[in-house]
Structures are given as structure tokens and as C-alpha cells.
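A single protein chain has been omitted; all remaining protein chains appear in their positions.
The chains carry the letters A, B and C, assigned in the order they are written, with residues numbered from 1 in each.
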Amino acid sequence: MSDHNQNDDILIIDNIHTFIGQFHILEGVSVRVPRGSITVLLGRNGAGKTTTLKSVLGLTPPREGKVIFDGMEIQGKRAFNVANLGIGYVPEHRAIFRALSVMENLKLAERQKGDFNRNADFIFHLFPDLKRLYKLPGNHLSGGQQQMLAVARALVPDNKLLLIDEPSEGLAPILIQQMMDAIRELSQKTTILLVEQNFIMASQLAKRYTIIDDGQSVHDGLMQDLVNDQDLIHQYLGASIKTRKELEKNHETRK
Amino acid sequence: MKPENKKRLMIFIWSLVGVGVVAGLYLYAGKEPFIRTTLSGLTLGSLFFMVAAGLTLIFGLMDVLNFAHGAMFMLGAYMGWQLYTNPTFIFGMLPALLAFSTGIMMTSVIKPYLIRWEISSKWQNFLPKAAYFLALVIGVVAFWGFDILQLANTAMVAATTTTAGNPLAEISAQEPFVQFWYRPLLLLLSGLLVAFASSKPGVKTEFAPLDEMKSKLVLPIVLFGLTILSIIIRESAPVAILLMNGNWRFVISIIVAIAFGFLFGAIVEITLIRPLYVRSFFIVLMTLGLSFVIQELVQLLWDPLAYQMVRPPLFAQPGKAANLMEWLRNGSSTIDVFGVTFPTYRLFVILLGVVMFVFITLLMTKTRLGMIIRAGVQDPQMVEALGINVKRVFTFVFALGVAMAALGGIGAGPFLPIQPAMGEQYQMQGFITVVIGGMGSYVGAFVGAFLLGMGRAFGDYFALKLSLSPAIAEASTVIIMIIVLLIRPQGIFGKKE
Amino acid sequence: MTEDILLEARNLTKAFGGLVAVDDVSIKIRKKTMHAIIGPNGAGKTTLFNLLSGVLPPTKGEVYYKGEEITKLPPYKRAHLGIGRTFQITNIFPNLSVMENVRLAAQAKGKDNFKLLRRADDFQQYIDKAEEIIEVVSLKGKELFLARDLAHGEKRKLELGIMLACDPELLLFDEPTAGMSSEQVPELIDIITNIVHNGDRTAILVEHRMDMVMSISDIITVMNQGRILAEGSPGEIASNPQVQIAYLGDLYGELA
Partner (left out) sequence: MSQTPLKTKKPFFLRFKDERILLILFALMLAFPFVMNLITGSGLNDGITKFWQGQLIIFFIMAVFAMSYDLLIGFGGILSFGHAASFGGGAYTFALLMEHWAPNFIGKYRILIGSLDITEGIVLLIVFLAVVLVSILIGLLFSATSIRLKGAYFAMLTLALGTAMFILVKATDFHEWTGADEGLHGVYVPDWINPTQNRLTIYLISLVFLVVCYLVMKRMVNSPTGRVIIANRENEDRMRMIGYNPVLYRTIAFVSASFFAGLAGALYSIWNTSATPTMVSAVTTVNALIMTILGGMGTLVGPILGAAIMQTISQFFYTWFGARWPLVFGVLFILIVMFLPYGIIGTWRMKRNDIKGGWQKLLRLLSKKEDL
């Protein structure tokens, strides 16, 4: 933890424990998110990555531990209060509002009047498709378009931190590429805490990572170190995944 | 595109069936009975809609079946009728209510300071409880020796004895100010204590920013001003209102009923429903109990009698108007519609229903609040994650639903007997309407209400014509519901789960 | 050869609105094998599972069990034929005791389901069977606990127990280790292999833990975006570059 200055962390999750009903989902998760870069949460299905994001936001408030955002303790606060401090959330499964049009979806995310008009150019620059679909109801969008809308929605107000949950899930390769570019561009403007299963995508985007396994944060560090650490990948991210370099080599030989 | 085409075909077929049924009825019944029955169907439909609109809105967002909706409809009628016949009761109670609300509304002002208070968790637990208890005691003391029943009696007497000649004949004295002055003060104190308790002093996980203090102060200051005003006008206002032109008095009645419904709904949601959201089945039971309590309370205040509300002058003059202009000029009680004599007040009820529908449609499609409601129906958590206080939206929607029921009540006031059980039947029809239309859909409620109204009206017509009992007409709505549900289990405009 | 096939799906397709979750999948499950289905998130594994167990009706295609078509059979009839399944989300009877959870499943195939006026506790055979199974899934000593009071891992074991009590020939495991900590997994794997191999049963397994899949399954089918990407023995799958890419994310083009 000595590789960076603590005061630079926009978000500090300190040993949180979260229960959903009877289930003890998080059993001690600690994450640090340094300002101005992308941090990724890794881990297999059901490890507690999504719950970590929800706990930050207050949708599943943690029972123990601290969440410090921008120097302020926010654990136990209602989700709308937390969001209004400047945290944007892109949930998994593209929870856009299907009964609302694209425009309404975006307008709904305004925290102050005019938020959308101020940021419209940037949003349409990132996702030009949305401009074309502006008046369409949400349930007429394709999966990829819905995912773009979900991300765009988090960009309407000026957020200091974005929580993005599996933006690549179920997307076609070309769309994943587009989403990656968008997120990379976003990271110039704000800090991002990303949950991503697609390891290649995660490894290309993120500067730091935290691995969550069985509701505990078990490892963290710089992404470039993880990419070269076969054993760690093997242990936590599922079996015989080879690193990118080896894959590339494989690909070459097949050619 | 296949399902789209199938849907269009279905709509086409059903429109054909609808046109066929209408044409068949027209041919069978003949022109005049057909128009007359249609008009009464529209009137009924409008009433059903006014009950169902609130129900469906509340159900859509919160999954709450409100069994007290009929009772709230009835309360709206009573409040409007009170103001119209003898507002002594309303103005007598108003200072108390306003003073109490002023106190409660101070919550958001004092909360930011109180939660920063450094006290031990023992005190954090104890203080709110003590405050609630003290608030209750002070509240009781404030009403001690206050003869509410006598105050309520004034309207009863007025309703049974006053004639059109002298509206002030039965106006009765209120408690003199020298006896009354301390009551609002105590209630203000009681409200402040509740505010103190609900702002959870010393609890660090609570959240309230210190800025925006100015905007938070507006509401309590306005309410405080209104409280002072209501104390001053306590005795003169009833006289002023009774001397007013009847039409304007009726307009004010409607406003009062809506305002009362809104306030009452908000209070019920905050105090009774909110703690039960985690156990939604118990909300149904709670509202059942609430409807009990409301009905009994009304009977306690105004005796279990049926009152007839005098129609406003615009609808009161005997005689038939040939057209709309003539009606508005003369205030005739009936009007000629395509050769059928029809009471003007019923026309007004139809209008009220349509206006309400337009209002809801505009609210839902054009405003930010409507957007929030439509989004909240699908995913309240995500709405909250966008930074919107969903709890407050829930309160607002419930209050709005109750306000609409209250509006329905006062709208029905002048042509239904005003009695404690008047809401029950409409609640049942409201439920059926909501189920037919699809729970949560206001368009469905609108269509369903008029479908039911028509069914009921034509049921009545056939019952009369074929000398069957009126029970057949009553059953017609149930039959329509069963048919609709057999064809579309999720209702006409409902979405499949 | 055909007698060797226990379950067969032909051209199964399932679409939700516009989204095709399972796209023209044909799969054959041979008797007495442990057949694993793997694939990245959203590949359609759970949907395929739901089609096989009858929770969802397919948009197109047929399912055959022991050579007979069962596409339109409701789940409870499939259960009588001998198809049992577990759920990804723990899906037990929370307010009943562990014993009762298993006992009910044991009772399902018996002929005493409509005896209204006999005490359930008088039917010793079901209780005996339940006790036996509780022992197999190593929940002994917790019979009288309410199911909701169990720890998560124990709930998963109970889930296995419920399925086992139905006496199935074909077992469908939907991520049996989801949400379990690493220390608990080996025990569960033991239980599962024990159940399958000792009972001469057939099993289909959807699982994320690759190490587990590789070590216990006979055949592996890899799904991606609703289709079957590859099928073969663990060794073949491990060395299949396409699979690697599917699992790591479909950024193949960019890498080239």
C-alpha cells in the first residue's frame, strides 16, 4: 500500500461486511480507488463484486466497516444522498428504464436543471448512436444500445466517481471495443471503479485491480503486475487462463 | 414483426366487436334509451375512474392494495360537504392541524444540527422515544376540554335544518379566543417534539447537508403564517364562506377536499405504510383496519346518517336548458342532449373525470415527476441510485392517489347520499376497474372505468326492460371482469410478468 | 449407440423478446458421464438448463429423454421420470426443517401424497430415506434446524439432498459451488462425485470454477453467445485456443 499516497484516494472501502437477508455476502472487503484512473474489481461469479458496488452506493448498506468518499464517511447513508455527492452508477444487466424514451432516461438522471444540456455534446460524442435513437422508447433498443444508454445516463450529472458494473456483458466484440474506447475516454474526466469479467478488457483499461473472492478482498496491486502473475490469475480468476502474450503467441503459431 | 401484426389484428378484431356491440345495443334499445343509458354509463364510468385512478397509481408504484381507498373517497365527500354546508368544523380544526404540521415540517431545518450532536447511543435511543411520548401527552392536553363533537354537530344541524333562505341560520359560535389561544401553541410544541424525535439526534449515519437552509425554511414559515391566519379568521371565515356565491363555495369545497386528501394521504403513508413496506401483505391488512377506523370516526362525528348535499346554483335551477350556453346562463338542473333530458350535474361529473384523466396523462408524460413514477414502477432502486429520494416520491404518489379519491368523493357529493358507507361500493368497482385495465396502468383504469360504467348502465337498462332484479346490473361488472381476465389475465393494458 | 444416450436436445432455441439466449443448440448426454457446460457470463448456460429441466418452454426444438420426447412435459412430470436439478440461487424451503425439506422430496415419488388423515411422521420409510440422504450430504446433526438458519454452504448441501431424495437418474447441477468459500468447495466436490459415481448416475454440471470442472468432468461443452463453441474431453478443451479466447473475452480481432 505504499505505492501511492492515501490522500489521493477518492474512495476508500475499509473492511466492509454486507448481509443480504440471511446471507453474509461481503466478509471484509477493502478497496482503494485513486483519483483520476480506472480501478477494476476482479473475481469469479458470485464473489461479491456487484454487492461491493451496491454497498458503496448504499443500496445494500454494509453492516460493518467504513466507506469514505472524498474524505467523508458515507456508509449507512441513503442511496440518493450518496449519489448526490457525485457518484454515478451503471448497474449490471443494463437497468435502463424501458418505459421511458432515451431522452427521458437521460433527463431523469439530471440532478440540476441543465445538467443534460451541458454534457450532451460529450455524451453524443462518446455514443453517437444515442443521438439517432433520441426519441425511441427504451424497450426498443438493442442490448448494446441499452448498455450505452446506461453508461450515458451516469454521465449526465458531473460525477466525481463512476461505478460501472460489467459493461461488456453479453455484448458483441465490436461493441465491446466501442465500450472500451468510451470508458477509456471517460477516465480522462473522472475516476472509475469498474467490475469486469472480461479479463482482457480489464487488463487493458485498468491501472489498479482488487481481486474479490468469496466476499473478501484477497489481493490488490497494479494491473501490469497481475498480467504477468500466472499463478494469481490461475488461483482466483479460474483455471488455465493464459496471459495475453501467450495468447498472442498461440494466435501467431496458428496463422 | 409477426407479434406486432398479431397485436394489430387483435386490436382490429376487438374494435370490430366493440363497434358491433354498440351498434347492436343502439338498434335494440332505440335512439333515446340508448343515449340516456350511455350518458349514465359515462357518469358512472367517470366516478369509477376517479376511484380507480388513485388505486392504480398507488399499486403501480408501490404494490400496495389500498383497502381504505373507499373510505378516503368518503372522507373527501364529507370534507367538501362540510365546507359547503357549514365550515365551522373545518375552520375550527384548521389552526390545530396547521400548527402541528408547522412543527413537523421543522424536521428538515433542525435535523442537520441535531444529528451533529455528540451524545451517547443510550441517549440516542432514549431521546426520540421520550420526545414522542411527550408529544403525545402535549397533544392530548391541547385537545383537553375541546368539544370536537359539538363542533362537528354544527354541520349536521345545518344540513338538516337550513333552508335556502338564510345560509347563516345555523352558524354557531366557536370556542372564544381567550379559551382557545393556547391550543395551537401546544400543538406546535407537540409537532416540534415529533420533528425532534424523527430527526434522530446524534445518529451519525443520518445525513442532512447544512446548506440550502433558506429553501428549507420556506415551508415552515409559510405554514406558520397560515396558522396565524387560520387563528385570526377562525370565526369570520365560516360566515364569509357561507355568504359566498354557491358556485364559488363549491369550487372551494373541491379544493379543500383535494388538499385534505393530499395531506391525509401523506400522513397515512409516512406514519402507517412506510414501516410496513418490508412486509407488504400487512399493508393490505393495515388499510383494512384503517378503513374501519375512518368509517367509525365519521360516524362518531356526524352520526350514522345519510346527508343530501345541496347542488350548487349552477346546477340547481329547475327547468331544462336547450344548449350549453343556456345552461350556463340560467343554471338549469337539466339539459337537452340529443333529445334526451339529462341532469347537468352529471355532465359535470363526466367532465371532472375527463379533466382528471387529462391531468394524470400530462403529469405522467410531460413532467419530471411523471418520469420518476414511470421509472420507479420498473426499478425503484435504480431511481434512488440516480440521486432521487424515492421514499418522498412514494409519499407523494400515495398522497396524490388519496387526493384523487377525495376529489371523486366531493364530485359525487351533490348527487349521492353522503354517508359513511358511500365509499365501499365504489372501492369494489374501483378494484374491478383496476384489475380489468391492468394494475398500474392509468390508461387501463380510464378504459376499464368507462367499460364498467357502460356495462353497469346497460345492465340496469336490461334489468328494467326484462324485469329482472337490479342484482343483474350489479353482477354485470363482475361478469365483465371475469371475461376480461379469462382472455387477458394481466388486464387490458397490463404487462405480462 | 442410441441406448447410450440418456438425454438429447435437438436444435433448441430460446428467445426472450429480441434476445436469443440459446441459439440452435443440439447436445447429447451419454449415460453415466459427468458432462460439464461452461462458458462466459451470459452465454446461455442457465437458459439451456431451464429448457432441459422444463422450467422454460423452448421457442424451437425438442428434448428427448431415454428416446422419448419430453419437450412439452411440465417439470413435475420430468421429475417423476428421474430428472432432478439444483438451482443457482439457493432454492430450498426456508421455513421448514432440514429433515422436512428432504423428507418431502423423498415422499414425492411415493404413493402416499394424498393421505390426508394419516400422520406424515408415521411413514417411516420416507424418514429413513431422508436420514440416509442427510448423512450422504453430511448434514447429520442438523436435521431439526430450520433451513433458513443454515450457513450458505450447508444450504447448498441441503439443495443437493433435496434433489437426491427424488432419486433421479439424471442430475442437473447449476453452479453448485456459487457463493461458497474455497475451503468448503472440496467437500462439496466429494459429495457430488460420490453421488454421481456411486449411484451410477448421469450428471450435467454448469460451473464457473474451472479447476473443479477440469478435475471431475468427463465431457465438457463450451457455450458462447447462445451457441456451442466446442465439445470434448477436459484435455481437448484446455488446449482449444478458441475456448481460451471465449473465456477471456472476445477481443480476438484486436489481438490479431
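Everything that follows uses one rule, which is that a contact is a pair of C-beta atoms (placed from the backbone, for glycine too) under 8 Å apart; a residue touches a chain by one contact, two chains touch by 3 or more.
Since we're looking at a predicted model, the values are computed, not measured.
Asker: Given the contact rule set out at the top, which of the displayed chains would the hidden chain touch in the full complex?
Answerer: Taking every chain of the complex into account, the missing one touches B, C.
Asker: Out of B:34, B:59, B:307 or B:493, which touches the unshown chain?
Answerer: B:59
Asker: For the chain not shown, which residue from B:393, B:435, B:451 or B:492 touches it across the whole complex?
Answerer: The missing chain is touched by B:435.
Asker: For the chain not shown, which residue from C:14, C:28 or C:103 touches it across the whole complex?
Answerer: Looking across C:14, C:28 or C:103, the contact with the absent chain belongs to C:103.
Asker: Looking at B:401, B:455 or B:491, which makes contact with the chain not pictured?
Answerer: B:491
Asker: For chain B, which residues lie in contact with the unshown chain of the complex?
Answerer: Touch with the absent chain occurs at residues 59, 63, 65, 272, 275-276, 279, 281-282, 284-286, 288-290, 292-293, 296-297, 299-300, 428, 431-432, 434-435, 439, 468-472, 474-475, 478-479, 481-482, 485-486, 489-491, 497.
Asker: May I ask you to list the residues on chain C that touch the chain which is not drawn?
Answerer: Touch with the absent chain occurs at residues 53, 55, 74-77, 79-80, 84-85, 87, 91-97, 99-100, 103-105, 107-109, 112-123, 127, 131, 143-144, 146, 162, 165-166.
We adopt the following convention: only the chains that are shown with their structure count from here on.
Asker: Please identify which chain has its centre, taken as the mean of its CA atoms, farthest from the centre of chain C.
Answerer: It is B whose centre lies farthest from that of chain C.
Asker: Using mean CA coordinates as chain centres, what's the gap between chain A and chain B in Å?
Answerer: Distance between chain centres: 44 Å.
Asker: Cα centroid separation between chain B and chain C, in whole Å?
Answerer: 52
Asker: From the mean C-alpha coordinate of chain A to that of chain C, what's the distance rounded to whole Å?
Answerer: Going by mean C-alpha positions, chain A sits 31 Å from chain C.
Asker: Can you list the chain C residues touching chain A in their complex?
Answerer: Touching chain A from chain C are residues 18-19, 40-42, 148-149, 152, 175, 178-182, 208-211, 213-214, 225, 238, 241, 244-245, 247-256.
Asker: Please give the residue numbers of chain B that touch chain A in the complex, ascending.
Answerer: Spelled out, the residues of chain B in touch with chain A are 204-207, 368, 371-372, 374-375, 377-379, 381-391.
Asker: Which stretch or stretches of chain A touch chain C in the complex?
Answerer: 22-25, 44-46, 142-143, 166, 168-170, 172-173, 176-177, 197-201, 213-215, 238-242, 244, 247-248, 250-251, 254
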